[in-house]
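One chain of protein is taken out of this complex; the other chains stay put.
By letter and in written order, the chains are A and B; residue numbering begins at 1 in each of them.
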Amino acid sequence: MPEKKWMPRWFYQLASPKWCYQITGKLLPIFAWLALLCLGVGIVWALAFAPPDYQQGNSFRIMYLHVPAAILAQSCYMLMAIAGAIGLIWKMKVADMAAFAAAPIGASMAVLALATGAIWGKPTWGSWWVWDARLTSMLILLFLYLGVMALYAAMENPNTAAKAASILSLVGLVNIPIIKYSVEWWNTLHQPATFKLTEKPAMPVEMWLPLLIMVIGFYCFFAVSLMMRLRNEILRREKRASWVRELIVSQ
Amino acid sequence: MNPKRKQRLALVLLLVVGVSVAVGLALYALNQNINLFYSPTQIVGGEAPKDTRIRAGGMVVEGSVKRDQESLRVQFAMTDYAEEVLVEYTGILPDLFREGQGIVAQGAIDGNGVFQAVEVLAKHDENYMPPEVAEALEAAGKMPKPAEEVFNK
Partner (left out) sequence: MVEETNIATISMSQQFSAALKRDLLLSFRRKSDLFNPLIFFLMVATLFPLGVSPEPTFLADVAPGVVWVAALLATLLSLDGMFRSDYDDGTLEQMLLSPQPLMIVCLAKTLAHWMTTGLPLTLMSPLLGVMLFLPSDAMLGLVLSLLIGTPTLSFIGAIGAALTVGLKKGGILISLLVLPLYIPVLIFGSGAVQAAVAGLPIGGYLALLGAGLALGFVLAPLATSAAVRVSVSG
């Protein structure tokens, strides 16, 4: 098929469950160590050495969990939707499996972001929960994750389930810009972003550096859990393939 | 053009038209004050409806907080650096409530133009800094203040 040459080679290699299983097996320990290192350093630095805020005192430190969890909940949704789209368009099985693997991780990140946000909101704003645009759209994100997971659970044929869930997650993608810009469009109680790609962060280095490390650590942790779930899923769905049998026999 | 291509072109055109209509309407809506949020300037200017549940935001004016000795009643003034509005509230204020702090209050304006709040929440901005830095900035008079437009959306 000559018309397919415009995609890079690794893209097609990824489509092979076997190749994907092998490469994630090599990458997994690297990311696991990175995650351990970043989260360890980040937590100790954030909780013990970063200076307290001039207004919020020590309670602002929950940011070091809240912000990475919230960022990850959104990027995980993006990943799920994009993987789903790839699965729909190129009929790539591994992409379907990755979308399936991502859903519960994203949902738990959304729960973590909402829970830490509530704990942070009480001392700062004076309320556990406010029905403003940012919080509501984040809650909708959690519901979308739960809907996608329910759809996976309801369908017995994994291929049909993957296609259906991909369509649903693509539809739900409209929520992501709403979450991102809700603090700018409406006058929400939630603060605008402290980190912006285009500007200097609105906090000193000794505060944002541990945050950055935590964000990287969360991403590495996400990669690790995604790869672990993906490898499981590959083995489960490819259980009839000869290479899986050989793998199991050899162990 | 064959019919298949014609269909595709029609579909793409429809998509572009639909999305641009949606964007146009959304932009129009964002210019309306949809979440009933008013700044002190708008309240003083009479733009905000009276006796209707609205939200208002501003900075607590230095030295304006008066607490009732008997009850939990508090009175303070709120400003957007242009106009001031008196706010009355009965209840427990958030820990972060202090003079010079940004707040968002929910309530209604009474006949005297005083904002009767049923809920006062502290709004934290995106600036974080250690106490020493804050003191130094304060001394130098370079403390970052929320821009006026934060309360004038």
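Assume contacts are C-beta pairs under 8 Å (C-beta built on N, C-alpha and C of every residue); 3 or more make two chains touch, one makes a residue touch a chain.
Everything numeric in this text was worked out from a predicted model, so none of it was measured.
Colleague: Per the definition of touch given earlier, which of A:86, A:130 or A:144 contacts the omitted chain?
Modeller: Per the contact definition at the top, the residue touching the missing chain is A:144.
Colleague: Looking at the whole complex, which of A:42, A:172, A:201 or A:217 touches the chain that is not displayed?
Modeller: That would be A:172, which touches the missing chain.
Colleague: By the contact definition given up top, give the residues of chain A that touch the hidden chain.
Modeller: Output for chain A: 88, 136, 140, 143-144, 146-147, 150-151, 154-155, 157, 159-160, 163-164, 167-168, 170-172, 174-175, 178.
Colleague: Which residues does chain B use to touch the chain missing from this display?
Modeller: Those residues of chain B that touch the unshown chain are 3, 7, 10-11, 14-15, 17-19, 21-26, 28-34, 36, 49, 52-53.
We take it that only the chains that are shown with their structure count from here on.
Colleague: Would you mind pulling out the distance in Å between where the CA atoms of chain A average out and where those of chain B do?
Modeller: 31
Colleague: Quick one: in the complex, what on chain A touches chain B?
Modeller: Per the stated touch rule, the residues are 51-56, 60, 63, 123-127, 130, 133, 185-187, 189, 191-194, 202-204, 206-207.
Colleague: Where on chain B is chain A touching in the complex?
Modeller: 30, 34-35, 37, 55, 57, 92-97, 101, 104, 119-135, 144, 153
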